[in-house]
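What you see is the complex with one protein chain gone and the rest in place.
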Amino acid sequence: MSENRQSSGLSPVNLDTIETHDYDVVVVGAGGAGLRAAIAASEGTARVAVISKSLLGKAHTVMAEGGVAASLGNVDSDDSWDTHFYDTMKSGHFINQYRTAEIFAKEVPDRVLELETWGAVFDRTPAGKIMQRPFGAHSFRRLAHIGDRTGKELIRTLQYKVIHQNVDIFQEVTTTRLLTDEEGRIAGLFGYYREDGHFVVFRAKAIVLATGGFGKAYKVTSNSWESTGDGAALAFRIGAELMDIEMVQFHPTGMVWPPGVRGLLVTEGVRGEGGLLYNSKHERFMLRYDPVQQELSSRDVVARSIFKENQAERGTPHGGAWLDISHLPATMVKAKLPGMYEQFLSLADVDITREAFEVAPTTHYVMGGIRVDPETEATNVPGLYAAGEVACGLHGANRLGGNSLGDILVFGRRAGMAALAYAQSVDYPTLIPAQIEEEVRRVLAPFSRQDGERPYHMMSELQEIMTTYAGIVRSGESLAAGLEHLELLRLRAERMAVQGSRAYNPGWHTVFDVESLILLGEAVIRGALARKESRGAQWRTDYPEELPEMGKVNFVQTWADGHVVVREEPVEPMPEHLAKLFESDQAPGVVRQAARKANQGGGS
Amino acid sequence: MAQPLPRETRNAGPARRQRAPRLWLEPTVTAVVFGLFVLYSLWEVFFHNNGVYGNYVSPFFSPQVGRWFGMKSFIAFPVVWIPFLFRGTCYYYRKEYNRAWFWHPSACASPEPTGRRYTGESRFPFSWTNLHRYFWYLAVIVLIFLWKDTVQAFFFTHGFAVHLGSLLMLVNAIFLTLYTFSCHAFRHLVGGGKDCNSCAFGPNAGKATTSYTLWTKVSRWNQRHGSWAWASLFSVWVVDLYVRLLIMGVIHDVRFF
Partner (left out) sequence: MSEEMVLSVFRGDQTGGREEEFHVPLETGMVVLDALHYIQAEHAPDLAVRWNCKAAHCGSCSAEINGRPKLLCKTRLDQYEGQVVHVRPMHAFPLIKDLVTDVSSNYRAAKQIPAFSPRTPAPFTMYQRDVDRVQEFHQCIECFLCQDTCHVLRDHNARDRYFGPRMMAKIAEWEMHPMDTQDRREFLKDVAGLPMCNVTRCCVEVCPEHIVITDNAIIPLKERVADLYWDPIRAIFRRFQRSSTSSQPSSTVTS
């Protein structure tokens, strides 16, 4: 024991020996958003670094399956940006930032084509263009994809682009703190190499956070271990604002059985390609909940429907619903959904081309996040930018499938450009040594605690609490109870202890994950308590209705003296020309399509 | 760069020991079969000057170029190197002999001899495997003669008949054809070298080209290249042995009808 502690370097810190780097722009996160930001920031001669806590190309983005939504109009020519905008706002229940959604819908086709220029090879239409598939609550077939492995294509393309670019990549380096200067501007960050635990400080003029979401706060999740919300927590602690953080998306179809794979995503592509949902009575229950869009209704609706079927005791043996695609030709299923086919065959012994399989809701995505400016992704901390799942604004109360991959491309690029412009306008900041000293001490503390709490156990207890009290169904009562439990857990977590050395020590790494998650867990619960209504992903049994006055506010949270403070901010109203799009009950493209068809019908 | 583990710990442990019995079996069988075939071939071409029995021609002696030029001994030599080098440079055989004879590697993810500096196929003689396509061209010519021999094997002095020998020759010709036209170099030749098979503009844009159609077919055959390689090796062996034994008078041909 004692020799271990010696090797963990608990002797007083000598700041001069800490590895230090200077960069104009440091991007934290090597998912789609981070890589796209790095590419944008490195267009000129600026010094750019990317830091990621896993290896290059392994970030959570790699798991995205269904596709990237862009109104290319390759299969449905009536599609255009305004329809995509309409769908996005509507599914977000109008608490999204309209400007963010507008920029997004207009720019995402260019970002997708840019990927093609860089070597991404999407599936093709018979005319040789990028193929697009239908997805829940999109008015048209809109998702560019490669089988059910679109995220892999995206990250691989960006990854190989970035390594051929003037960017330094630091793999397996975990950021534990953002550093500020005397005036509260960004000055850099502190982190450690996972490999051997040695510390590193980056002095940076601007930082882009692209650290993804925090699905790991829940027990059943489709997210990878990295999704512990580090970025949001880091930024929150230095004064950045969080918004709509109560909006956590539960994807309707995760795997249920066997236990080891519980939560693993079953892509919406299965329903997009024609998969149907049944309850234990073999009824297509979605016909009851949403007769128009049926299985392809938006995610919050389908997830809730499955949940309600189970409450009414019409669920499957392991508490889900049956998803069936076996009515389609086996060859087609294997060609269009090869990953799903393989996943079920090898992990669950189920051949999806022959039989139905069980699915149930799984934690999937966080709509809320760091509050940013729609044009530049700047936070309220000068020099700090955020893009991707860690940021907030595009998705409102419910994210459309396929919008996230577009999100990370569009706003990753914008954040990179804005960070570069900012970096070029300022001098290198001055670091405050006391901040670094304090952080070294904090980071090493778990090694010196005797018989403390085990980080892994803290993690599973936290997940238990969030799932039970702030999951897919919530009420004032459950949330209050959750808060209480969380507070107790937080106190215990202050005494987390780790064994062994600093070299590649997952126990030690988990300590920081747990700390981020507890902080964000509290934010989620406080946000959910404040939003006294049901809207999109937020479903409160004590306020089951969507209330018009609540549709006019976002809940913004700040961290003041160790406390989470929640306040209301009005939702920015849409300008005239955009508001007009919502006058009719139908999406603009659908109206145009109907008119065109009527014309043709009249003409013939 | 350093090896992951010190040598003692690396190869120790029951995991590796457990699998040991299976490891040498496959390469050894392959090595023995190949070795026997080579020995047999040497015996055949060095010690025999005749591969013809009536209307049967042994594949080792066809076409009879040696005879055309009036050679008296070693008459198999002018041609027999072609199929040998064709097979010797074949991608499938390369896999088999690299594993079986040179133990590079004897089996996947298992230790192999590391003594000499390994250079793969970058040095002579292995670099010459790149000439595979030329041996393929020549092998196709030989194959044409083989089909001629096969047809001839059905026409006896008294006319058309089917004997055991004729059938063996036919089977052999079929295997050899499949082996030859499932070749990787041929697959490259017919379309594998192209990156785009329907990028043509104009009225045919988007339609598959002939080379694409061919390439898809050859690609499909190519998946069984290894099976054809073994089948044709044995069929050649059997036919030659059959003819040899007939010439030696050890056996008699069997007539079916």
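Details
All chains are identified by letter, namely A and B, in their written order; residue positions are counted from 1 within each chain.
By our rule, contacts are C-beta pairs under 8 Å (C-beta built on N, C-alpha and C of every residue); 3 or more make two chains touch, one makes a residue touch a chain.
Predicted model, so just to flag it, every value in this text is computed and none were measured.
Within the full complex, the residue among A:Glu19, A:Glu195 or A:Glu283 touching the omitted chain is A:Glu195. In the complete complex, the residue from A:Ala105, A:Ile146, A:Val173 or A:Leu420 that touches the missing chain is A:Ile146. In the full complex, subunit A touches the hidden chain at residues 54-60, 62-63, 113-119, 121, 123-124, 126-130, 146-147, 149, 151-153, 156, 160-161, 163-164, 169, 171, 195, 224-226, 257-261, 264-265, 339, 342-343, 346-349, 454-457, 460, 498-501, 503-508.
Touching residues on subunit B toward the chain that is not drawn are 1-6, 9-10, 13-16, 18-19, 91, 94-95, 98-99, 104-105, 108-112, 114, 117-122, 126-127, 130-133, 184-185, 187-188, 192-199, 205-206, 208, 212, 222-223.
Assume only the chains that are shown with their structure count from here on.
A separation of 55 Å divides the Cα centre of subunit A from that of subunit B.
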